[in-house]
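One protein chain omitted, others in place.
Here is subunit A:
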């Protein structure tokens, strides 16, 4: 954002020193957030004897790049990563598709009880996960899913209340004449969904997909509850288990694994950043 558009620009012009104050505050704030990340990076490159020293070592000497290679051998990192990617892919597709379909139905189709059911859908957002944890567990046990990855992705194919809400709000901004024109052109409702609502809603769909991806990627509680076998562990659970293993934690390996876990999401964030902000600010117009 250019300085001219900044919400502070008029203040800056009137009181030149205020610019310095604001920047100092912002820099201090970002240091607080970036500190653990830097510490993680630093530790991941240290030899073991430099990880827990009375005087913190910031710049490891020598820099141990092979920690990363060693980590992959030391813990079944690839196995965990594969499990995580599997769950994340299915959960992201599941949430995005099913929520869009439900939101379309709540927006475009007329059926009795529609508004009541929409209210009920929103109400499910108020129920915290720990409340449904135990009943969910017994449902999955009955289905024989405990110890498999299914509890982590199958439910996403039944929509998520927040995503449905987000997409519905966006869909409602699509002028009615657009689907009507398609109806007259001979399109079925599903085609209208697939060839009009989805392509026009790329930005909010990216938001929904990215949020689900981030949730599934970082989820620890779900895997902790439903996974029993180490071969099915996801990254979060794997690293967590690894930490308490054998008493003495290999901090340099753990941090290397953490870096490798965090990095894909950070990279992805920068790739989809623009669509993400566009989707959340919702300024798209349907002119024409």
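We adopt the following convention: a residue touches a chain if its C-beta (ideal position, glycine included) is under 8 Å from a C-beta of that chain, and two chains touch if they have at least 3 such contacts; residues count from 1.
Basically, contacts and distances are computed from a predicted model.
Participant: There's a gap in the complex where one chain should be. From "histidine kinase", "sn-glycerol-3-phosphate ABC transporter ATP-binding protein UgpC", "PKD-like family protein" or "Dihydrothymine dehydrogenase", what does UniProt name that chain?
Facilitator: "sn-glycerol-3-phosphate ABC transporter ATP-binding protein UgpC"
Participant: Using the touch definition up top, pick the residue from A:40, A:85 or A:200 that touches the left-out chain.
Facilitator: A:200
Participant: Which is it among A:181, A:221 or A:263 that touches the chain not included here?
Facilitator: With A:181, A:221 or A:263 as choices, the missing chain is touched by A:181.
Participant: Residue by residue, what part of subunit A touches the chain that was omitted?
Facilitator: The missing chain touches subunit A at positions 175, 177-178, 180-187, 191, 196, 199-200, 286-288.
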